[in-house]
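The complex is shown incomplete by one protein chain, all other protein chains being positioned as in the whole.
Note that the chains take the letters A, B and C in the order they are written out, and that residue 1 is the start of every chain.
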Amino acid sequence: MFNSFGHLYRVTTWGESHGPALGCVVDGCPPGIPLTEADIQPWLDARRPGQSRFTTQRQEPDAVEILSGTFEGRTTGAPISLLIRNTDQRSKDYSEIAQKFRPGHADITYHLKYGLRDYRGGGRSSARETAARVAAGGVARAVLGRLAPAVRIRGALVRIGAYPIDRAAWDWDEVPRNPFWSPDAGAAETWTGYLDGLRKSGNSVGAVVELVAECVPSGLGAPIYAKLDSDLAMALMTINAVKGVEIGAGMAAAELTGTENADEILMGNDGRPRFSSNHAGGILGGISTGQDVVARFAVKPTSSILTPRRTITVTGEEIEIVTKGRHDPCVGIRAVPVGEAMMACVILDHLLLHRGQVGDAGGRIG
Amino acid sequence: MFNSFGHLYRVTTWGESHGPALGCVVDGCPPGIPLTEADIQPWLDARRPGQSRFTTQRQEPDAVEILSGTFEGRTTGAPISLLIRNTDQRSKDYSEIAQKFRPGHADITYHLKYGLRDYRGGGRSSARETAARVAAGGVARAVLGRLAPAVRIRGALVRIGAYPIDRAAWDWDEVPRNPFWSPDAGAAETWTGYLDGLRKSGNSVGAVVELVAECVPSGLGAPIYAKLDSDLAMALMTINAVKGVEIGAGMAAAELTGTENADEILMGNDGRPRFSSNHAGGILGGISTGQDVVARFAVKPTSSILTPRRTITVTGEEIEIVTKGRHDPCVGIRAVPVGEAMMACVILDHLLLHRGQVGDAGGRIG
Amino acid sequence: MFNSFGHLYRVTTWGESHGPALGCVVDGCPPGIPLTEADIQPWLDARRPGQSRFTTQRQEPDAVEILSGTFEGRTTGAPISLLIRNTDQRSKDYSEIAQKFRPGHADITYHLKYGLRDYRGGGRSSARETAARVAAGGVARAVLGRLAPAVRIRGALVRIGAYPIDRAAWDWDEVPRNPFWSPDAGAAETWTGYLDGLRKSGNSVGAVVELVAECVPSGLGAPIYAKLDSDLAMALMTINAVKGVEIGAGMAAAELTGTENADEILMGNDGRPRFSSNHAGGILGGISTGQDVVARFAVKPTSSILTPRRTITVTGEEIEIVTKGRHDPCVGIRAVPVGEAMMACVILDHLLLHRGQVGDAGGRIG
Partner (left out) sequence: MFNSFGHLYRVTTWGESHGPALGCVVDGCPPGIPLTEADIQPWLDARRPGQSRFTTQRQEPDAVEILSGTFEGRTTGAPISLLIRNTDQRSKDYSEIAQKFRPGHADITYHLKYGLRDYRGGGRSSARETAARVAAGGVARAVLGRLAPAVRIRGALVRIGAYPIDRAAWDWDEVPRNPFWSPDAGAAETWTGYLDGLRKSGNSVGAVVELVAECVPSGLGAPIYAKLDSDLAMALMTINAVKGVEIGAGMAAAELTGTENADEILMGNDGRPRFSSNHAGGILGGISTGQDVVARFAVKPTSSILTPRRTITVTGEEIEIVTKGRHDPCVGIRAVPVGEAMMACVILDHLLLHRGQVGDAGGRIG
C-alpha cells in the first residue's frame, strides 16, 4: 500500500534517484486502448529538467520503455510495466551528505524511520520519482482519450513567491510559450528577473500550481471516503514538497459568506445544468458536477540552497551545511506536468469506479 | 472502498441523516485496550449540535453504543461496531426539496450519479455522518492513550470569514471557554457579534480549523503514497464542506524563499533533534519529525441560506429556492472535533503501520 | 482489512456470538436496486439453526434490519448497514471454558494472538458470524437479479463423513425436501440414520458442500491475483471450519491426464461456445467461461463433542475436557446457504469489477 495509489486504475511506483532505473506498474488499465511509448514520451519530455536555466541542470533523456501489458500497439488489460533508466547519476563524493541531515529534506526522517537511507541524490525522496507518475499519467490520458475524449487536463503556474499571475490575463496559449507554464505573459516576465536573482544568490522560492480538468463527466467520485476531491487532495499531497491543496475556492472559501459561495444552478443551452460560478471547483459532495474541476497546490521552496544553515550529524553534532548541487530555484515549475498526471490518473480511476458501481443507472435532468 | 478510510486501523461509516441510526465499524484495533462507551461519549458530546446559538438547533443525544469488539471493558482485536441512533428527524414535508437541487449541496450530484437520492436532511451527505468519525476517533484516542500516551491532539478555530485570530494571543485554555473553539478570546468576541448578524440575516460564513498533534513519535508515515501528510489531506478533505487542506506553512509556503522556509535542525536537551521553526508542520518527506504535526482545513459556508438563489428542478425548470431549516451559520465550528478525530485515526493508523513494517529497526541520533 | 472481503462490492462483518447483535456493512452496492428486509430474510431463515434435530437447538429469529443505504425501497449507492440481534444467548457459567482451551477451537489461538478472548459461545469465531455473510449474500442476489437475472446460485451437501451422494441421482428439486440440502434422496436417508447415531453418542462429522452458479457471464475474474477462482477459494476458506476448497475437478485434477482433463470446445446452438465437459469448473485462467461455475468445500466436524479430550488450561495444566452445549453434529449442513452467499458476493463483485475495467470492450465469437 505504501507505494501505490488509485483504486481500480492503480499505479505502483519504484526507484531511487541514483539507482539504475525507476518506473511504475499501471494496473487496471482497460483493454484495447492504443498505446505505445510515443503516447507517453511527450509528457515525460515536458517534465524533463534542464530545459531552461530555471530548473535543475541534470540532463536525462527520461526515455520510457513499455515492458508489458500491450500487444500489437494496444493495451491488453494486463499490468503495464514502465521503465525509465537513470543516466545522469554523477559519481560524486556523498560522504558528507551521508553524515549530515539537510534541513527541509527527508534525510532525517528516513534515518529516524528506517535506520538507514540511500543518500545519493535524495534516494526515493528525489523529485525523480515524479517521472514515474508522469508516465502513468500518460497512460491515463491515452485511456481517457478513448473513454472520455472531451476531457482536457491542463496545468499552469499561478504564483511564484510574492508574485501571483493576473487572472484577467489568463491565456492557455501562453502556457507553452514561457519556461514557467505561466498563463500570463506579464507574470512570466516578472518571474524571469526574480528567479535570475534568486538563482544567483543560491536561494529558492515556492510556487502555486493550478490544474483544470474540462469536460469531466458529472457523477464521478463517491461520497465520503472516495470523494473526487479527497482523492485529488491525497494524490497532489503525495507529490514531494507539496504543503497545501485546494479545490475550487480553496482556503479562501473560509472568507466567503454563503450568499457569495453558492454557485447558482441554471439550465444550459445543451440541456445540461450550468452554474453561475464555480466556487465548488466542479465538485459537490465529493462528486463531479460537470463543471471544470479546479485544484491548486502549493510547492515549498527547494530546501537545497547555498545559504549556510544549521543542522546536525548522525552522531548528534551541531554543524552548518551548504547544499551544493544541480538544484531547481523553483521546483514548483516542474510540478506542473506532475500535477496534471496525478489529476489524469484520479479522474480515470473514478471514471472506471463509477462505471463499475453505477453503470448506466445515473440520473438525468429534464 | 467507498466508505472506508485507513490502512490497518480502518474505519467504515454508514448511515443517513434521517434513517434510524448511523455508525461505523472500526477494524484493526489493537487488543487489550480499555474501552467503554464512556471513553467515546465525551468526544461526541463535544461535537453535538445545539450547544450554542451558533450551531444548528437540531437536538440529539448522540448516545453511542458499542455492539461488538470489546469484552469485559477491553478491546479484543475484533471489529468494533458503534451505533448512534437518530432521534430528532423531524417529520416534515420534503416534497419541495425532492424536486429541487439546493445550490452548493450534493443534491444535484447525487441525482446525476445515482439516479435517486435520499433527500431527507441531506441523506448521506449530511454533517451527521461526522458523528461516526468522532466515535471512531474516540476509539483511536483510547488506543493512543495506551500505545503513545504522550500524544495530544487538539483543534481550534483560527478564522471565521474575514476575521482571523491573533496568533500572538493563542491560549489553548481559552478554547473550551467559548462556543467557537477559539484560542483567542478577542476573536471569540468579534465572532459573536459577526455571527449574530449573519444568523439574523439567514446568511452563513466559512472558517478555518487548525489541528495540532503534539509528541507524535518521529518516523510515522511512509514516503510517497502513504505519506502522513497525504493521508491527513485525504482524511480532512473527506469531511463534508472542506475545500482546502494545509500542512505546516501550507499554501503560504509558496510565498517563502528557501532561506526562510528551511527549519534548521539543532540538538535538544533531551538528546533528540529540535528545530528552529516548524514550517514543515512536523512532516518531512511524508514522515513525522517529532515536532508538532500541524494541519489546517478550510470549511466553506453552509449552503443552506435564507437568501433566494436560482436553481433548477429535476425536470430542468429554472426556479428560485430558499433553504429553510435548522442550519449552522458557520458549520466550521462543529468541524473542530471532527478534524481532531480524523487526525487521531490517521496518526494511530500510521503508528500501527510503522510498527508492522519497521518494528524497532528505526534509527537514532547520537 | 481484517474483517472485510470483496473489492468493489465490499462486505465488512462484525459481532460476536453473545454480544447484543451482529451485522455487516455492504459497500459498493449499485444504486436503484429494489431492496427491503423481505429480500434478505428468506436467506437468513434458510440458514437459521434449530430447524431440524441435525443442527444446533439454539433458537433465534435472526431478523435482519436495514439501517442505511436504501430509500423508498431501493438502494441509493450508499453503504447498507444490516443488523441482526442476538436473542438466545443463554446465561450460563462460562468460568470453566474461560480457563480451558477446547481442542479444535480457536480458543487457544485467540488467547495466544490477542492475550484475551470473548469466550462466551466462541465470540467472534462462532458460526453465528455467518449470519452476516448470508445477509450480505441476500443483497448480492438482489443486485444480481437486476444486473444478471439469469444467474442462479445453488448449493447442496454432497458428502457426510464416509457417505457421498450418488451423483447419478442428483435432483435439485430434492434439495429443499430434506434437512440436509441433499440432492440425492437416498443419501438423505442414509445420513438420517448415521447422524442420529452420531448425535446420540455426542460425536460429530465433516461434510462437503458443492456450489453451482449457472449462467454466469463469461469474462468475470481477472488473471493472476484477482482470479474468480482464487477469490472464491479465499471467500470459502474464510468460513469457519472449512479445510479445503476445490474448483471443478478440484483435487482430483491431480489424477487426470491432459487428454481426460481438457474440456473440448464446440459451438452451441445459441451461437456461443459450449464445452464437452466441465473439469474446469467454469473458469479458465481465472476467468469465467460461461459454463457453470462449480466449487466445493470441506467442512471439518464440529470440535464440540461429548467425548473427553485432553487439553490444557491457561496456566498450562494438562486436563480433560468435555464440551457440552447446543452443538451441530454436522455443522457442514448449515454451511450450504453460507457458501451460496459467499459465491453470490464474489460473482457480483467480479461483475462490477469487469464492468469497471472493461465495460463493453469484451470479445465475441463468430
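Here is the rule we use: a contact is a pair of C-beta atoms (placed from the backbone, for glycine too) under 8 Å apart; a residue touches a chain by one contact, two chains touch by 3 or more.
It should be emphasised that the depicted structure is a prediction, and the values quoted were computed from it without experimental measurement.
K.L.:
Check the options C:153, C:198 or C:293 and report the residue that touches the missing chain.
P.N.:
Per the contact definition at the top, the residue touching the missing chain is C:198.
K.L.:
Which residue from C:4, C:55 or C:68 sits in contact with the chain not drawn here?
P.N.:
Missing-chain contact among the listed residues: C:4.
K.L.:
One chain isn't shown here. Among C:38, C:98, C:112 or C:150, which residue touches it?
P.N.:
The single option touching the absent chain is C:112.
K.L.:
In the full complex, which residues of chain C touch the absent chain?
P.N.:
1-5, 7, 13, 101, 103-106, 108-116, 124-125, 129, 159-162, 198, 203-208, 218-227, 229-238, 240, 243-267, 271, 273, 276, 279-281, 283-290, 296, 298-305, 307, 309-312, 314-316, 318, 332, 354, 357-358, 361-366
K.L.:
So that we can see where the missing chain sits, which residues of chain A does it touch?
P.N.:
These residues touch the chain not displayed: 1-4, 7-8, 10, 12-16, 19-23, 25, 27-28, 31-32, 65, 67-69, 71-72, 74, 76-81, 110, 113-118, 123-124.
K.L.:
In the full complex, which bits of chain B touch the chain not displayed? Write them out.
P.N.:
The missing chain touches chain B at positions 8, 28-32, 77-78, 147, 222-223, 352-353, 355-359, 361.
Methods note: only the chains that are shown with their structure count from here on.
K.L.:
Taking each chain's centre as the mean of its CA atoms, how far is chain B from chain C in angstrom?
P.N.:
From the centre of chain B to the centre of chain C is 39 Å.
K.L.:
Please tell me the distance, in whole Å, between the geometric centres of chain A and chain C computed from their C-alpha atoms.
P.N.:
45
K.L.:
Any chance you could list the residues of chain C touching two or more other chains?
P.N.:
Residues 8, 28, 31-32, 77-78.
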